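The structure appears right after this line, and notes come after that.
All protein chains of the complex are present and in place, except for one that has been dropped.
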Amino acid sequence: MELIKLTIDNRTVEVEKGTTIFHAAKKLGIEIPTLCYMNLNDLNIEHKPGGCRVCVVEVEGRRNLAPSCATECVEGMVVKTNSIRVLNSRRTVLELILSDHPFDCLICAKSGNCDLQSLAIKMGVRSIPFQGAKSTYKPDFSPAIIRDMDKCIMCRRCETMCNDFQTVGVLSGINRGFEAVVAPAFERDLDHSECTYCGQCVAVCPTGALTEVDHTPQVIRALADPAKTVVVQTAPAVRAALGEEFGLEPGTLVTGKLAAALRRLGFDYVFDTDFAADLTIMEEGSELLDRLGKFLNGDKSVKLPMLTSCCPGWVNFFEHNFTDLLDVPSTARSPQQMFGSIAKSYFAEKIKVDRKNMVVVSIMPCVAKKFECTREEFKVDGNPDVDFSISTRELAALIKGSNIDFNSLPDEDYDNPLGESTGAGVIFGVTGGVIEAAVRTAYELHTKKTLDKVDFKQLRGLEGIRAASVDFDGVEIKIGIAHGLGNARKLLEDVRAGKSEFHAIEIMACPGGCIGGGGQPLHHGNSAILKARSKAIYTEDEMKVLRKSHENPYIIKLYEEYLGKPLSDKAHHLLHTHYFAKETTHIDID
Amino acid sequence: MAKFKMHMLVCGGTGCRASASDMLYKNLKKEIQEKGLENEVQVVTTGCFGFCEQGPIVKMIPDNTFYVGVKPEDAAEIVAEHAIKGRKVNRLLYKDPVKKEHVSDSRHMGFYKKQIRIALRNCGLMDPENIGEYLAADGYEALGKVLAEMTPEEAIQVVIDSGLRGRGGGGFPTGLKWKIAHGVKGDPKYVVCNADEGDPGAFMDRSILEGDPHSVLEAMAINGYCIGASKGLIYIRAEYPLAIKRLKIAIEQAREYGLLGNDILGSGFNFDIELRYGAGAFVCGEETALIHSMEGLRGEPTFKPPFPAQSGYMGMPTNVNNVETYANIPVIFNKGAKWFSSIGTEKSKGTKVFALAGKINNVGLIEVPMGITLREVIFEIGGGIKGGKKFKAVQTGGPSGGCLTEKHLDAPIDYDNLLASGSMMGSGGMIVMDEDDCMVSVAKFYLEFTVEESCGKCSPCRIGNKRLHESLDKITKGQATLEDLDKLRNLANVIKDTSLCGLGQTSPNPVLSTLDNFYEEYVAHVIDHTCPSGKCKDLIRYEIIPENCVGCTACARNCPVNCISGERKQVHLIDQSLCIKCGACMEKCKFNAVTII
Partner (left out) sequence: MTKIKSLADLKKMKADLQSKIALREKSENPEGRVQVKVAMATCGIASGAKEVMEFLVEELEKRNIDAIVTQTGCMGYCYAEPTIEVTLPNQEPVVFGYVDKKKADDIIEKYIKTGELLEGIIPVNYEKID
């Protein structure tokens, strides 16, 4: 490893060859401000387009200023990060960016969580010397994401996520000069693009240009309506991240406070999506065993690997990009939709409420869930199984706006019957969790033996694509795991080419799985936060007495009372779905 | 084979073709045939002569008679008089603007006198669609020599020794660029010719490709041999259909003759060339943006390093040179690095092609040795300012160059001098301005271009140039203050200092150089709310001088908005509230009764 010595602000520092000035300065404790720069270390994404020019520094002997995020250190380099030339330029550049930005901070969704706002505060900007034209675009309202390009600062982080990481390829720079903007091809709406609504663009957007659709007003209205029974479900990953919105350390589990807060908000029944996750395992696990058994017996009509289908971003992705493989994913609905379906049938019948008078709200770490619950196939006579899906961030805002001091709330339990869950349901929130949960159940159902060690560490981790095998009593089950749609695409292309050796594959659209979902508190590219959330999820799993889905007593009861057995006709009707080949963007320029 | 005693060279450049030179060529051919002279007189379509101001051009060889503004219907007279009787057609001869005399021999034209044509050597001399003519003029001999007698290292040394620098704008030493690309490991490597000529008014690259495409192909092959590339790409804007057509013909012919393809001239070296079309974005002249555009991505620059030599087209080592740079290469090998470096100044060797335009008599394409002065170019080659007006400024380096004044006229032109005086070489645009030009408006005009052509990637260029333009607009409307001028200068400097690529780093040059050289003009707009050149509509008004007005009604009849009133033989009056300041009244008045205030 070659070391390089350089001087930054009159101090010497030694760094590895290839280190940028920005990182070298950091080593000296000098924080050079950045705006477009983004580093998701463990995901191998370093976005440094050198576009915003906020991080410029003076390098001796160089004609112009250098962007520190993209300029590599050279032996003997002399750098100044705070000369008058640098400070004046940096401020002027920031003023320019602000001069083309709406001044609606007070009512902006990102207020308080906006990189541009923070930078303006840090630099003490009090006035903007430039007045002139501002970019104005028609806001784009999709079912899940709002694009308000007036607030776009062309950092292009969303493009990196959409194109390089997710390989979805919807967002890219179009037009030139002052009119340049990030948009789907031909400036179409997201709704008419191949967007999967994974929300990773929203998760990295430094300003309010990309935000999730806000459904809190509808939720508040439902809560206030005495004629409605409002049922809420909370996704596994929410409990591992919500605390961050209230100043708690990343990785703080707030399951009990979450239930308490929802009850104080006025939800009639506080249930857990984890219950539905256990139900998913019953159906998906049985489907896997069924397909696997036939496959191992030489039935050529059965296709393997089987792919998980809990992630709505992932479903959107293959409906657009792998229309020839629609029979490969499991037909099991996602936990959110299984929950909605059961709540508005089994549970509604139980409490004798007409499904039309029941409102199901889901709290999701996800943006794509907003789209998923609007799908026609998840409605009965036009009435959706899940009425509203709000993100972890929206819930936090709802709690704050309702005068609830979240941190001082007592820990409360979920309601029954749809609030009980096992550890297997909890780990759905992290990459590898769904398949681990499935393995726990499938193993016991297949081998008829009790699993003593339920932790399958070989399935865990933050590696983008992982391969592992599990011994099913002499039968080696090969499992593939991918998170991030770019990684998923690689596994899918192998499947398409007939090269895949896996029996089952788990896919999550977001980095880290749901813990890094597009609806989570913004992690600003800090992968330490993802790791902490992941740890919290596994901790909750370990704390549970029951850790295998099929041991959940309320699941057992549900089958006894209502569904019969997994994959029964009724289960198929209520808990399974089918997939559609979506048109790819066709070009008609009118 | 016919032994021609006379050649008629008809310009087939885009400019002359626009004035029906292809029709003219056909008519000449027809006349020659009808008069039975097809074995004596050869009619040839050539590339651009550079003297576009007065095209279409026909040059008669061997007596160098230079006919200008020739129309298709003049063919009969030229053949009957010049070809048969040997009498020059006087009315078609070039007329010296100063001496007002016809000049019959092109060598005596001021326009050509001081020129040294290296890059343009074959333009206007040979048929670009006939490889035979190129071969006859030492064509592909440089490539042959390099392949047969030199190692890549030796050949690169020749280019280094010649002192040739990139003609596309930056002026980076070409030999050094090749050496770096040679030294980087990678397979395949690529050679790219940048033919995305984007400076408004500059058309030297187009002229070379139209007039002498083989010289560029030959140079690219040499370049390929030197750096170890077997694939060449020419990135050319789709708006250059004629250049594309001729390049395609040239590539086809070169392949047919085995000068492109496998085992060229028995050397074992393989090299072939393909065309890539651009949509004409100015920023795609920047090499990283150009490469992205070729890859099918958005044409916007990326931070260097990595340089294209390290990671270029498809991530492979790539050498990018501009058309004019390449056109110099074969000559350097044929005549020697020493010969080439004997032309020019200490740090800028050889010649440079300029596109002369603006308020100048001889608009056109010229090639002059480095070190020539602006005065020689403007007043000798360019024939001075149109209409006997006073010279005010000359803008070099395209839209991102600076405006130079009287005091810069005698400095020798080279890369470093132009940079030191606040402008640049650029790709060789040269626009001359006279006393009627308002320098604030000129700066605004150029900013309009860069605002339009910025790719929008980096904030200072995307937003900063817009703000510069808005600020200049304010000044031309008399709404700015002195403080705005300080802000303008600061903003211009910051954009220069912080922009990502060459476009933004140079786009404020017109503002900064006019602020430096014509500050008083800015002050006049800001403090006195006047435009000294009478160009800024918001700051002027047209008025009728009662003493001069005879009441002829010409102004009133020609006013498009009917805002001039007055009876016949009475003094007329302009209604300022309705006047759109088009200037029609002033133009029509024969009595100097309309004035700008």
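When the chains are written out, they are named A and B in that same order, and each has its own residue count from 1.
To be clear about the criterion, contacts are C-beta pairs under 8 Å (C-beta built on N, C-alpha and C of every residue); 3 or more make two chains touch, one makes a residue touch a chain.
In this text, all values refer to a predicted model and were calculated from it rather than measured experimentally.
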{"item": "Chains on display which the left-out chain touches in the complete complex", "value": "B"}
{"item": "Residue among B:22, B:63 or B:272 that touches the chain left out of view", "value": "B:63"}
{"item": "Candidates B:38, B:77, B:141 or B:295 - the one touching the absent chain", "value": "B:141"}
{"item": "Candidates B:183, B:241, B:266 or B:546 - the one touching the absent chain", "value": "B:266"}
{"item": "Touch list for chain B against the chain that is not drawn", "value": "3-7, 9, 61-64, 84-88, 101, 103-105, 107-108, 125-126, 132-133, 135-141, 144-145, 147-148, 256-259, 261, 265-266"}
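We take it that only the chains that are shown with their structure count from here on.
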{"item": "Of chain A, residues touching chain B in the complex", "value": "48-54, 56, 64-65, 67, 70-72, 85, 88-89, 92-93, 96-97, 99-100, 129-133, 153-154, 156, 172-181"}
{"item": "Touch list for chain B against partner chain A, complex", "value": "281, 283, 298, 300, 302-303, 305, 451-460, 462-467, 470, 487, 490-491, 494, 496-500, 505"}
